[in-house]
Structures are given as structure tokens and as C-alpha cells.
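Removed from the display is one protein chain of the complex; every other protein chain stays in position.
Let's look at chain A:
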Amino acid sequence: MEHGSVTDSTSSTFSIMEEDHTLANSVRFVLNQDPRVAFCGYSIPHPADNKINIRVQTTGDPAKDVLKDSLQDLMVMCQHVRGTFDTAVTDFRQNNPTGMDIDVNKKVA
């Protein structure tokens, strides 16, 4: 849900239900990297509510588009992290074919 964008689309607050620091802090980080953003921040209005408010103020573009771009960027970053991690795991397995033997672990435990 978007607030405060009736008269001025460049600054608004987005209320997102069922989310917490996990998403809000990551999105805030990505928003901060965007040169179009003049200010951004997030808050959790009440610890008992499952809700976050993300404030975005831009230098001219609609805040909604900037937020959407940021989310898109975060998604691309995640995909890259996943890809890189998967390759790293495959490489590790190839270089350590026996690796840590499962039975050795059992004995330790």
C-alpha cells in the first residue's frame, strides 16, 4: 500500500504487510545505492504488528518506480548469489572428491 503520493509522486511511504527487517533492511540498502534516491529509510511501527513502512524520497522520478527497480535489483543480486554459490559448491566437490567422509563424521559425533 502506498501513502502520501496523491499530490507528490516523488516521495511516498510504502506499507508492506507480513514483512520484517529481512526484506526492509535489504531493500533499504539497495535503495541507498540508487542515485535517484534523495532519502530512504524503513520502520516497524509496532513490534507486535507484522508490518513495515518504507519511506522513499526521490530527486524527481516516481518513488514507486524507484522502489520497484530496487526490488528488481535485489532479485538480480540474489540470483547472482545463488549462481555463484552453486558453482562454488560444484567446484569444491570436484576438488575434494572424497571430501569429508560421512562415516568419519559419524564417528566424531
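A few points about this structure:
The working rule: a residue touches a chain if its C-beta (ideal position, glycine included) is under 8 Å from a C-beta of that chain, and two chains touch if they have at least 3 such contacts; residues count from 1.
Just so it is clear, contacts and distances are computed from a predicted model.
Per the UniProt record, the chain missing from the shown structure is "DNA-directed RNA polymerases I and III subunit RPAC1", taken from the list "UDP-N-acetylglucosamine transferase subunit ALG13", "Small ribosomal subunit protein mS29", "Cytochrome c oxidase subunit 4" or "DNA-directed RNA polymerases I and III subunit RPAC1". Residues of chain A in touch with the missing chain: 2, 14, 16, 19-23, 25-29, 32-36, 38, 59, 61, 64, 67-68, 71-82, 84-89, 91-93, 96, 99-100, 102, 105.
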